[in-house]
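With one protein chain removed, the remaining protein chains of the complex are shown where they sit.
In order of appearance the chains are A and B, and numbering begins at 1 in each one.
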Amino acid sequence: MKKLSARRRHPLAAVVVLLLALAATGGLYTAFAPASKAKADDSAQSLTIEEGKKLYEVGCASCHGTGGQGTTDGPSLVGVGAAAVDFQVGTGRMPAQQPGAQIPRKKVIYSQAEIDQLAAYIASLGAGPNVPTKNQYSPEGADIAKGGELFRTNCAQCHNFTGKGGALTHGKFAPDLEGVAPKHIYEAMQTGPQNMPSFPDTTLSSKNKKDIIAYLNAVNSDETQNPGGLELGGLGPVSEGLFAWIFGLGALIAVAVWVAARTAKAKKS
Amino acid sequence: MSSQDIPEENLPAEQDAAHGAVGVADEKNPFADPGLPPHEHRIQDIDERAAKRSERAVALLFTVSMLATIGFIASYVAIPNDKSIYVFPIGHLSAMNFALGLTLGVALFCIGAGAVHWARTLMSDAEIADERHPIEASPEVRAKVHADFKQGAKESAIGRRPLIRNTMLGALTLVPLSGLFLLRDLGPLPKETLRHTLWAKGKRLVNMNTNLPLRPEDVAVGSLTFAKPDGLEETNEDFQTEIAKAALMIVRLQPDNIKDKRELEWSHQGIVAYSKICTHVGCPISLYEQQTHHVLCPCHQSTFDLSDGARVIFGPAGHALPQLRIGVDSEGYLQALGDFEEPVGPAFWERG
């Protein structure tokens, strides 16, 4: 035993344990997967949690700890709720690839079913916001104008007037919201991912969130109308100024060169 | 080009002055000015067919302009003002704006292009040298003007009668003062208004979003809430002026994380209320990073640490954000325990 406890402190021990755990999970998975199918009528909820736990142990535990209690590499997930998992994993932010000022949106590597399992497991660790229902986040029937006002009060300071994104301190940033699913926008407001503050229902009601989603849908999507023409990134005067210099004054100088140039002379023979 | 087109001063005899006479390169000075090079003809000058082509090009441009103007009028009449079309690669835009802009642009541009093409290909392109004349007057003229001036001054007797001169200068100096005084009523004199906001003891903190008073349990750790004083409505006459000072930013920190002693005292269960107005030049500051507790101003990047009395940690702001002292009233709602103790917003001379 003494030998074993000494070896536990070896730097490589963690790796060995991880490998063993991986092998065990894989083995367990193959062992249980067909069986669980057979017992289909068993409590579906606890099964989902079981599956989620397995996925968690493979993909998340190295940073967030085996029980979701958090480590120096990742925060505790107890009480963050299913909505946070659905947002983080559903937008590809988790699992994180590399440390940096901020973990960006990436390709999603889990299927929605797997995300649901993970979410169910994390939700079982402690109460937190649930994944919103379609009824909650669907922009239909919402008040777009009220959403605009709410967006300008609560969101535009980081995400720009129409959600084009902006800079925060030390390389962090608020991302562009174009193409983000309404569900994920809802979840982000509810859970406050990374450095974004949360806007819980107590201060920004579910109806308010719906209005904001409807506003974003109107002003920052593929279908957004820009009556005046090119949007120029929707970034305001900086891109407008660049455009005026390059294409406005640039074109006029090109024209001036033509106006002032000598007309070709007849060739001397 | 027929000889009538050439103005008199440019007839060959006159041109010698500019052409060649200055210096044919000689042994003495290889860098001498060789004079204007001889005029070379364009193809349009010697080939009538080329000139005809240019003429047709100019006429075509003017015709295109006419058609574009007709197109402009047609677009104005025919296109519904709210119609939106998709134009690759620009996006969804107003059909009216696009059609009117392009037709008007073409109509104008073609007039210009036609005129310039005409000038470049069909009008004489012979370079002409025009003499410059010195701007300064000749000594005689100068002397005459000075003498006239002295004569005039003498006749007016302004030098001899200083009383007239001095009183006139005095009158002219004083008269603009009336104008200056007329500007006085542009606004009131600054009083103590910059120091006070609508916040007062017992005023509830009303959530900007829901227009309902806030309870401590509404405000979660890591969340961000904006509040206004109870009773201030958007429809009020002076809403803009009041909210410009009273806007409030509320966050909840773990009491252990609050480093500043006064901040902790003025908070309620870790809920702290700070002015939303930046102390630099008054932008509504609210880019709250919930993990670092830093809040950044989107205008000029002043950064404040909300866990440390909102002191400035980066950027051009000169002092911390003012904190509002809050508590809970008998019904369990968050309330102010007084006005801000220092002026909110940008600093000014009398701030002290």
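Descriptive notes on the structure:
In this section, a residue touches a chain if its C-beta (ideal position, glycine included) is under 8 Å from a C-beta of that chain, and two chains touch if they have at least 3 such contacts.
FYI, contacts and distances are computed from a predicted model.
Per the UniProt record, the absent chain's protein name among "Cytochrome bc1 complex cytochrome b subunit", "Cobalt import ATP-binding protein CbiO", "ABC transporter domain-containing protein" or "ATP citrate lyase" is "Cytochrome bc1 complex cytochrome b subunit". Taking the complete complex into account, residues 101, 144-149, 152-153, 156-162, 164-171, 173-174, 215, 218-219, 226-232, 234-245, 247-249, 251-253, 255-257, 259-262 of chain A touch the chain not shown. In the full complex, chain B touches the omitted chain through residues 7, 18-19, 22, 25, 28-37, 76, 81-82, 90, 93-94, 96-98, 100-102, 104-116, 118-120, 123-132, 134-135, 183, 186-190, 193-194, 208, 226, 228, 234-235, 239-241, 243-245, 247, 276-277, 280-287, 298-302, 312, 314-319, 345-352.
Keep in mind that, in the parts below, only the chains that are shown with their structure count from here on.
Between the CA-based centres of chain A and chain B the separation comes to 37 Å, rounded to the whole angstrom.
Interface residues of chain B facing chain A in the complex, by the touch rule stated above, are 40-47, 84, 90-94, 97-98, 101, 116, 120-121, 125, 207-210, 214, 217-220, 222-226, 251, 284-292, 294, 296, 298, 301, 303, 314. For chain A in complex with chain B, the touching residues are 150, 153-154, 157-158, 166, 168-169, 172, 174, 192, 194-200, 202-205, 208, 223-231, 258-259, 261-266, 268.
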